[in-house]
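Omission of a single protein chain aside, the complex is shown with its protein chains in their original locations.
By written order: A, B and C. Residues from 1 in each chain.
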């Protein structure tokens, strides 16, 4: 497996209320959300004919995990699904979601995107009461809380009580053994969760690109702290008592995670990236023969940069579309193979040229360093790099794997030191102001979580927190 | 499996002379050539310690077929490899190459890219003499001829006699049980075959992108009719007696097949495509808000068109990188799924706009039609399409699967009829003159095979020929 | 899958304390216990270097589930293992054992053979307190109880409190995250559990045949209600407060389940079966040309019967050793295929003969009926059947899948009716007295559970009990 140095969103979630092909459509929903997690995937279904919840989960990509037979066996009714990229070492089937548990002959399934910052405290409290845990997933903690409260009340109050206890980022879908689908977004709205409709059936998905594939109609993004309950009475919203006035939508969803054809909270991802590229050209112009991205993530900012600067846009690195996830160890002579196999520079295009590379972010810097070296070896004259977001100086506690501060190279080195480390002629980042202003969002300062850039964390967390429990 | 309507080159070949990691490097060579054939792959090795030739072949992609253990078992010595896309219905393991046969305790392996136009006649002649056939591959026919002549002479004369009999397109690599590697290009030079060197070991590959991945040095393209014999005495070239004065290099290699980072016969594929795009902008200008390709094949011509026309370049269709080859059948409600799953348009970018689509070719037209329809449904105002090559009006008999004339929509409809069929506001193709002039090649008229555009076939063939026997 | 009509023991368990090849030896232990469960298998390991418990579980046979790489990844320390045959419909990976759970940063793994008769009641109690369940396994119930008590005390007291709550049959091995191995046998000693030693390392196994394969030394069978705690201080036994004076060892272990080369509680299984066969010959003699078993389970009683009666022993039905578990559906013309494919009669041996068939038990009777019919079709003159145990008239609630009374043909039909149904010339069962007396055990009436024959259940159970929760 090619070591991935890029940050990874932990999950994508999907839910569909009572549809004759619920399992299959959930499969395709996950297919469209595959970029949000490639480690494991799962679908849970209540077929509406009894109280059973059937699940099928596995390690790997969506098409590797499910086959027609599996889906047909559980077809019909309501379904939720999940794709996962693990941020912990526990890359095991046990941690694949949806998480399913039984209580008093009733089953519940939960799929979760985000990270609870107080999961470890809640877990300890539950363990004091004798609860045992089989996974390291936040969803298990949530389900314990939900069920403890369910003993004393109805679904609605149990959910409200459970969400009152948990803190952090969570966009969740919950399936009950009655086929109800409940969508939950945390009070700060860190992670996206959109509501749509497919021929009259409500659908929830982390990103709108899932709606496009299944040809569902987009209705709206859920509000921060909104809980939608979908059942035979239709759809009903309740609110988290502490729902924030301003949302804290993760701006890195626009910069890197989300698919460019998705629209989050009214803003298209492609357009946002292009706007960041234009702003970057204004903030950090430089003379060169061509502008080129590290594809595919840098493509759109590069288009914006090229347009604003008037310097020609080129796709100077060619992607090998057949790179599998596991393969033969390269030979000694094949230096930097893992990086080269994915992108090969077009020698004739760049030889003797001054080039501007547009990259969307630098986390650890090792891949970028190797790529710059490869370009130099082919005879590039000058290599300028422009990053379409500010330097990543702070870890994320809300579901993105920026691991620790120690792994964030921008937290360790100044921009000049980093330029030198990467072997560049110049290096510039987009400013925080530029990023916010170019976003086109009103009062952007108040409506985004940008903690990874400035360290202002919207939800407090335990600084001694170690990531042991997450979604 | 998503039905592929695009033309497909049948093969990629690779050969490496005596290297301690010959099998593994051949594996990576095939990895880089994977775009030339995704149906089956194989590697044959003579380890240099005995006269045996070990082969490992399978159906599927290169990383699916080989594992470390397989390769280590056959590691060392000389190796040849092959990737294949079948143009016949015989998509079976039996037809995977290299083709290996034994004669007088000696083994030979052949990997072939191209198509013999007289294979059926040769086969009949051989059958009259009692030869039997186990495959439908041209390589089997060649090996019969080679060995019949070997009884009466040495390698060199046997090869010259065998190639004197066969007609058509053939870039072949032959491995003998002594570890010799022989590279053969047909007298007209239809298909590419490049010579390189890896730390002193000669290497042959269909495209230079294979050299880039294994970090081999490119030496030169083989001449039409050139036969290189690589053995312990070094490398030696002999010539086909009827080697043509002018080559007939398949121009469609530049337009569609080859990877943009490959350089064929001194011309870089990316640059060629961009030049075609620029010329297309001169020949067929139109006012619009943006220029966009159907990725990835249209990317480079689109960049050229945008630059020449001054109209902004955008990547308005997003590719799903996780589309597997086999998956669940979509539901009734998911119309045109096979096309949509691969490319999703960015609604916000194109809504209400006039757009120019750049496509590299139209073969059957069905995918293009569906994509145009999808764009219209998202609210595009005007859709202009520009094709970066002339209309495909004639089948190819030299190894490209343009099937029959009946399947070539440009042979059935006028440009205006096709514009109407595809639902376009305007449609223009690059002219033959434009294609040739923009190529930057001297005397292009004499140095390319462009039979699929004008019907001038450089090598005669039997019009009743049915494709039963190919490489 | 050939529908299996024979009763099936649910499980085999194995445990090994601190051995450098603990995982691998556990693998081989399970290999020898495979006959006790072919549905799923699992191994859990604490490597002794940290508090982690690693598990590998899967559906299928032991060699299908584990590979060298899996085992080496978790090698060393203490290990427990489990093979399972599901008696419920929940034949899913979730229910594969060992069952592992975490509590206060500590992990525990449990493997269980038997069935708790009050699991449903305990589960309800736990659920009232907010516990949630992810499986339908008894081990999950036990672990909840154990951990609830562990909050208030040490291991020893927690185990004693937990076992005081559970009722039924349970031979369990427990692995703690400190590498301790705890073996637990229920107060009545329904299921076997033997203690051995392998080069100084203690080992526990359901049957002694596992010791033979790994070349461990047999020490002794655990006593009813005995709990052995194996840790760095050596081995220590504590007793269940209600340990019964007399054991209730399942006599069907001797008759059918256990391997003939195992010795349970001092009595060899092969010898026991032969003794039953001899007694059967005394109780139900008949003139015939030959005595033959339905192999392999009837082999040993047939040898005893033949010896006692003086009638020649023959192996008149040949077993196909290559019968896989899943295969092609036979054609219309192949009647009774599932039965025939496993055993084919030797026509020449039996034609025109009077034969005595020895069978160890009849549960549903359908297979026996088909086999008798096949014998008749080959020209057998008279077919007498002798069963080496009494008629099965009562379901088992202690871990054997005699499903319900409705499926036990001997509960539905008199011996004469059954003889007629099976198409036999005569049919006789071993008497309960005969079975007990021939066992060679002192006071057999008090030392065996023979509830399936006489309905005297040693441990009370809820008659409305439905098997929802088991080991």
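By definition in this document, a contact is a pair of C-beta atoms (placed from the backbone, for glycine too) under 8 Å apart; a residue touches a chain by one contact, two chains touch by 3 or more.
Fair warning: this is a prediction, and the values are worked out from it, not measured in the lab.
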Touch partners, limited to displayed chains, of the chain removed from view: B, C
Hidden-chain contact residue, picked from the options C:303, C:396 or C:435: C:303
Of C:59, C:219, C:243 or C:315, the residue in touch with the unshown chain: C:315
Contact partner of the left-out chain, one of C:94, C:164 or C:344: C:344
Chain not shown, touching residues in chain B: 93, 100-104, 124, 127-134, 143-144, 147-148, 151
Touch residues of chain C, complete complex, unshown partner: 21, 24-25, 27-28, 31-32, 34-35, 38, 61-64, 66-68, 71, 198-199, 209, 212-215, 259-261, 263, 268, 270-271, 296, 299-300, 303, 306-307, 312-315, 318-322, 324, 326-331, 333-335, 340-341, 344-349
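By our rule, only the chains that are shown with their structure count from here on.
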Maximum centroid distance from chain C, chain identifier (CA atoms): B
Closest chain to the centre of mass proxy, which here is the mean CA position: A
